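Shown here: the complex without one of its protein chains, the others still in place.
Every chain is named by a letter (A and B) in the order it is written, and numbering of its residues begins at 1.
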Amino acid sequence: MRVQRWTRTSKLFTAGTLVAALVLAGVPLVFESDVVQKLTTLLILVLLAVMWNALAGYGGLLSVGQQAFIGIGAYGTVFFAAQGVSPYVAMLLATLLAGAISVPISLFALRLRAAQFAIGMWVIAEVISILVRLDQNLGAGTGISLIQLNQYEPNFRQAYTFWLALAFTVIFLAALFFLLRSPLGASLQAIRDDEDAARSLGVRVAARKRLLFVLAGFGCGAAGVLVVANTLFIEPSSVFSVQWSAYMIFMVLVGGLGTFEGPILGAILLFAIQTTFTQGGPWYLVGLGATAALFALALPRGLWGTIEERLGLRLLPVGYRVVEARRDETAA
Amino acid sequence: MTVANAVLQGVFLGAFYAVLACGLSIMFGVMRIINLAHGDVAVLGAYIVYVIVERTGVPAFVAFAVALPVMVLLGYVLQLTVLERSLKSGILTPLLATFGLSIVIQNLLQLVFSPDVRSLGGSAGSVTTASWQVTSGLSVSALGLLVLVVAVLLFAALQLFLSKTRAGWIMRATAEDADAAELAGIDSRSVYARATAIAVGIAALGGLFLGIRSVFDPVSGPTQLIFAFEAVVIGGMGSLWGTLLGGIALGVAQTVGAQIHPQFAVMAGHLLFLAVLIVRFGGGRLVLRTA
Partner (left out) sequence: MTLLQVEALDCRYGLLQAVRGVSFDIAQGETLALIGANGAGKTTLLRAIAGAHRPATGRVWFAGADITHMPAHRRVELGIALVSEGRRLFPSLTVEENLRVASARRRGRWNVDTVLDVFPLLKPRRHMPAATLSGGEQQAVAIGRALMSNPRLLLLDEVSLGLAPVVVDAVYRSLGDVIGEGATVLLVEQDLTRALQVAGRVVCMLEGRVVLQGEAASLDRDRVVSAYFGLRRPA
């Protein structure tokens, strides 16, 4: 019986995603290029939120350094394009590069826990950022343009970039969905709930976490590729900025840590906030930080998690219900 | 600059990092949490000193004496309002909550003080400029020496507090087993609040030194946090004397790294930190060791 239900949900997911993707794919045919550019930004946010949630929500890995992979994706694109490869091929190569680099990093980073992992990843991002700053060919500290994209007519370029963003988002969402629906998914949640217990039950914790880490490496690398394709110019201080982590944390916490749909909701919310307060500025960031902290303390399951709880609503059941592991209750 | 001089300057720089790291180490030792807003708290301390100096014209050290009780109180309140809550719900929550807090502090400072760069160097008197030439290649600055002496005194005082006073034993007891401490009649909430108050007070001292040594702006915090955390990890997490040595090791790595290439200074510190993490991989020691 269970298998039946799973299969149906999987089919529903596949069908729903394909329909949504097809509808979205028509966007560049209908709208002006500035709208297309904005929607590309939204897709980048969705991708980042989903990848960060894969790490923290399902792997219990709180990274403050995913900007390392964003930077590798962005600078990798510029690097490969400068070698004479077609810019879109360069983008695929850069995504692969980010994913490939995440493997050796995982060998070391996954031995760390909690704060050590969080700040360890941050330092890794800083190290890569410094390496880029030391390289004159990559524009050092002042930044560099992806001039090779100028050979395309702006409207077409924007459409191609949007379609690439759409493809990346669908691919990574589907990868995470089927990963969570597989038998692996249950063991991942067991790890999240109690790593030591899961390990003692024979779950290969390190291998499972590595899978999520590398997936997030690929995904954030893809997001970095899209950033440079969408803005055409990057500099180390922005592409390697810890601000990316702040955005990811906001989107996932507000949307719902450890829920599949939550981060997408969070990304749409952040996008709406960003387009409303176009000035940005400190007040807007004060609001983001305070909201994230408030959700972490008072509403740890986020908006989507709370909606699910209250209404018993599950659009895409990916696994078992999970309860945050509590510290010793006597700490009260 | 000779290598010997680079090492000496590294020790002075490292003493500053040790002061920054001290509060982080205390909070980790007692509560097993890392406050990701620790660097921003230090910068906030620097701004409070700056405001007092601007308004009254007193020297920075006098202004710090006024700012200290404010910061200590702030730490106490921070524990009871934010951190206390976060402790109860899993190991990720304190990190998430303090990361949010860090963004809030940075941007509030930005709103109040503008993004301009400030310094306390001008209001700290002759200590910022005085120095002695020991040999042709070796010079000792009064400020470097002052920071080193203060750092050593600070760690010694904490060591004495933890090993000789009942309040110190209570703090260690709570750090080792909070549940058993409660059952022995110890109010763990109040112990945690005291630990955070001390940590924030010491962070303010770090902020004072930051402002006197160089410059700061509203977004200086994260860098200070990274250096402080690196010092804590290099020194072996939760060990107080280790944190002092870790800070000094980090400082020396940075100044010696700068000898190779000016842009390699920070990188050398990062690499030392990552190397220590690789060697000691994960599962940091959770007991507040005092020796």
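Annotations
Here is the rule we use: contacts are C-beta pairs under 8 Å (C-beta built on N, C-alpha and C of every residue); 3 or more make two chains touch, one makes a residue touch a chain.
Computed from a predicted structure; not experimentally measured.
Between the chain not shown and the residues B:84, B:182, B:217 or B:230, the one that touches is B:182. Only one of B:38, B:118 or B:172 touches the chain withheld from this view, namely B:172. Listed by residue number, the positions of chain B touching the unshown chain are 166, 169-170, 172-173, 176-177, 179-188, 287, 289-290.
One rule holds for everything that comes next: only the chains that are shown with their structure count from here on.
Averaging Cα coordinates per chain places chain A and chain B 32 Å apart.
Contacts from chain B toward chain A in the complex involve residues 28, 33-34, 36, 82, 85-93, 95-104, 106-108, 110-111, 178-179, 182, 188, 222, 225-226, 229-230, 233, 237, 263, 266-267, 270-271, 273-274, 277-278, 281-284. Across the complex, chain B is touched by residues 56, 60, 62, 64, 108, 111-116, 118-120, 122-124, 126-127, 130, 133-134, 242, 245-246, 249, 253, 282-283, 285-286, 288-294, 296-297, 300, 324-332 of chain A.
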